[in-house]
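Heads up, one of the protein chains got dropped from this complex, but the rest are sitting where they should.
Chain naming follows the written order as A, B and C, and within any one chain the residues start at number 1.
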Amino acid sequence: MATPNLTQDQSEPWASGQLAMLERMLLIRHAEARLAKTAKEVGLPGGVHLSIGQEATAVGICSQLDQDDWMTSTHRGHGHFLAKGGDVNAMFAEIWGKSTGICKGMGGSMHVADFSKGIIGANGIVGGGLAIATGAALAAQLDGQGRAAVCFFGDGAANQGVFMECLNVANIWNLPAIFVCENNGLSEFTVSSTVTAGELSNRARAFDMPVSVVDGNDVRAVAQAAQEAVARCRRGEGPSYIEATTYRIHGHLEAEDMILGGGTYRTSEEVERWRKDDRDPIARFRSCLLRDGICDETLLEGMTAHAESLVDAAVAFAEEGPPADTRLAYALMGVGEEA
Amino acid sequence: MATPNLTQDQSEPWASGQLAMLERMLLIRHAEARLAKTAKEVGLPGGVHLSIGQEATAVGICSQLDQDDWMTSTHRGHGHFLAKGGDVNAMFAEIWGKSTGICKGMGGSMHVADFSKGIIGANGIVGGGLAIATGAALAAQLDGQGRAAVCFFGDGAANQGVFMECLNVANIWNLPAIFVCENNGLSEFTVSSTVTAGELSNRARAFDMPVSVVDGNDVRAVAQAAQEAVARCRRGEGPSYIEATTYRIHGHLEAEDMILGGGTYRTSEEVERWRKDDRDPIARFRSCLLRDGICDETLLEGMTAHAESLVDAAVAFAEEGPPADTRLAYALMGVGEEA
Amino acid sequence: MTKIRYTQAVNEALHEEMERDPKTILFGEDVALAVFGDTRGLLDKFGPQRVRNTPICEATIAGMAVGAAAAGYRVIAHMLFSNFIYTGFDAIANQMAKLRLMTGGQIDLPITVLAVYGGGASQAAQHSDANHPVLMNLGGIDVLVPATPADAKGMLKTAIRSNRPSFFLEASGLGAVGGDVPDGEHLVPLGKAARPKEGSDVTLISVGSMIRATHSAAKKLAAIGVDAEIIDVRSLVPLDEKTIVASVMKTGRAVVIDEARDMCSAASQIAAVIADKGFAGLRAPVRRVTVNNSSMPYAPNAEAAIFPNADDIVRAAASICQREVA
Partner (left out) sequence: MTKIRYTQAVNEALHEEMERDPKTILFGEDVALAVFGDTRGLLDKFGPQRVRNTPICEATIAGMAVGAAAAGYRVIAHMLFSNFIYTGFDAIANQMAKLRLMTGGQIDLPITVLAVYGGGASQAAQHSDANHPVLMNLGGIDVLVPATPADAKGMLKTAIRSNRPSFFLEASGLGAVGGDVPDGEHLVPLGKAARPKEGSDVTLISVGSMIRATHSAAKKLAAIGVDAEIIDVRSLVPLDEKTIVASVMKTGRAVVIDEARDMCSAASQIAAVIADKGFAGLRAPVRRVTVNNSSMPYAPNAEAAIFPNADDIVRAAASICQREVA
């Protein structure tokens, strides 16, 4: 994605950067809505965790990254993957378990990765990406090319000790790491505030890390925070912490209702509030763009239709792909065929 | 140990409490000095980590605890063990690997424990005691008897993620836990400041934990901080964090010189500075007591001689003890004798 | 007898044992809403003191289990997927497994850790490990892999009452499987294998989740004239070497079936025991049907290809019974 110029100057580069962000948010939204539909109607293998409602975080952060920058993601990783430039066809094929998948069908929804684009991968272990990103930041520092390593993680993951370990290491070594907490208030079926002491951002402050807490449903605010953090990385000034407040609209995973068997952890009113146009990150960004005269309804409709067509194509690509290679696992794990 | 009344009122209870603290500090000092001597001249099994120079921390904290309160310790645990009322004979026999040892010779120096006195034990894993103490605090809360659970840990251990995890859990559950960081500036052969970001106490603050940072070589200051923290536990007001600044005079372990093979991580001047009477916790406390008229030189000499005689007796007890039971390990691990 | 599902059996055991002993407590991530259904209803019945949702911090969950047990409680800790055990592994391997030894036996550690293990459902590598071998190697920890609802209930109840730490591993593929469970108090001793089918030609030794594939293999073997005996090794630590060896002494042949990766698997342990103590009766090589040292790939077809199944068992058994498989 073209790094958007964030100073609003009505110039062409500025406008196109803004539209690129919207485009990516729409792609994520439509892709995930399709995954939800397919999971429900047809079924998909494994668990599917959607980030609908959180698109501004992924896109805001990744809008400031180059392909060379590193990024680790979470179990809720489709948005991060697409925002960092991952290919939607290859992602769908992966989720469909095909050999045309970005991980040849070996990883699935929870493990989408594309090293050629700096996407180290999603992770099924809550907190699993933190130390990996810190290691990538170490590599980036040694490379001396000004690369950054971004780590997305949730408010639930912030209770894993490895989070604090990584804040410590990143600071003492002055690593070009950006810790991005997507604070959606929920850890699985637990309201995070019931299991979280103090303000999360104070944890980063305790390690003398520059902190910025932003409205995670305002893509411009997120991009702004990212721009500063990335600049620090580029200049060799060390790590940053960004906390983006947001909300997940869908269940923890698409099979949630079945798992909960009638149990609840949030009210439907709460969910509805976050669905509203004044909170939804895409609706909000659209009205900004309309207000600023960067686009009109026609353009928006065209963009939406385009996103939908990309998703249609991705489904077709996934469906057409040949099944995963049944012997590949052995080859990749380095075992001979004889036990 | 009688809980000393900390309000200086010249009363008998106050004076005897103060003397009890000195007595315990002397016992620790003399016991460990003897271990150093024996390790050097005769040899002791395994590694021996001494806390000489840190006696005020162990004694200050434990002076405020009852036998029923729980305590976990570190690899440097002799002082904590003795301060919490552990038996010096049983400790020596343990280190000598005898069946009369407090752990029947199964644990050794790094694992001295006495559950009958609330001493859950030393730990060979840096940070290993943190979650155990937190679990004991949970038990104490469920018991509803006003017990506290104290966790000693080092500044090095404070970089283990589990430290922050436990701060979080202790706070959200309002557990009667006291986290006592013995900040001696060193983690093994590394100067802690080179591997530690920010102020350690800010980590506790980030979890909304009451914090007190005290001169760890001033036993009265340590006891004062402990008194408040213990009172909070008793009243069900939740956890506290105490950081005691101190210094270890001896090597990380007694075999240090051999291990380092000429390498150094601190200057001998630094060590000498901390040995001086104005820093040494025992010398400092002695002059306080002399100044306050709680004791005179004669009494002090008597106390010193008494400590030394206890240590002599402990060595004799250890030496006389029968060797460890060679089949006990199997019984305790619950395995049959046939593989 | 009542027919219930495996998960329901676990749930009943938890309810009964928490009722029985008020010092029994349970904590873990999302135990209130019960990710797997096994802890359902406990919070409502026993309240927020004894049943607690923890933050996501497996290292502390496992460590607290040790501390609370050492301080007098009977602890049940839920670790969700068995892959998450690794995140709390220091407290398990260095503390839980060793504290009783290191303290010279001053304490018992009545801890039961629950976790769901195994593949077969496209959960990919980080949610599919059958990692009982890693736990078996630690020493000091019982490792239980019941394969039927009745054993799930009876063994879990016994494990909770036991003063040794134990891992109670629920096979992810068995959670919805139904079976008869005796009414009333039902306890199954640990360390005893079951023998769900007698036979004379070969012993099929099934570890935990493999029981269904093993039963189906036995049927297929019968069709080619091989009369298989089935041993269900529901308890790995302690391991019922006697029953296993006695069966092999009778049949002269053994196939050990285990969903774990082969290297240092339960299957290898059992094969080693047979090669030692059962050698006198052995008439053929001891075969293992295991996963060939790979983690599970995501794609259903790729996972199925490396996951041990009935045909693998049939092939292994036939190869040592001088039978041809179609």
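Note that in this section contacts are C-beta pairs under 8 Å (C-beta built on N, C-alpha and C of every residue); 3 or more make two chains touch, one makes a residue touch a chain.
All of these numbers come straight from a predicted model, not from anything done at the bench.
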Candidate in contact with the missing chain, chosen from B:Gly53, B:Gly156 or B:Pro176: B:Gly156
Touching the hidden chain in the complete assembly: which of B:Ser187, B:Ser201, B:Gln227 or B:Thr245 does that? B:Ser187
Which chain B residues touch the hidden chain? 45-47, 94, 97-98, 101, 103, 105-108, 110-111, 123-128, 156-157, 159-161, 187-190, 194-196, 259-261, 263, 265, 323-330, 332-333, 335, 337-339
Extract the touching residues of chain C with respect to the undisplayed chain. 58-59, 83, 86-87, 89-90, 92-94, 97-98, 101-102, 124-126, 129, 131, 133-134, 136-140, 237, 239, 260-269, 271-272, 274-277, 279-280, 282, 284-288, 293-295, 297-298
Logged for chain A, residues touching the omitted partner chain are 70, 72, 101-107, 111, 113-116, 120-121, 123-125, 128, 130-140, 142-143, 149, 161-162, 165-166, 168-169, 172-173, 328-329, 331-335
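As a working rule, only the chains that are shown with their structure count from here on.
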Which chain maximises the distance between its CA centroid and that of chain B? A
In terms of Cα-based centroids, which chain occupies the most central position? C
Roughly how far is chain B from chain C, going centre to centre by Cα mean, in whole Å? 41
Averaging over Cα atoms per chain, report the distance between chain A and chain C in Å. 36
If a residue has to touch 2 or more other chains to count, which residues of chain A qualify? 159-161, 194-196
Quick check: what residues of chain C touch more than one other chain, meaning two or more? 54-55, 57, 59-60
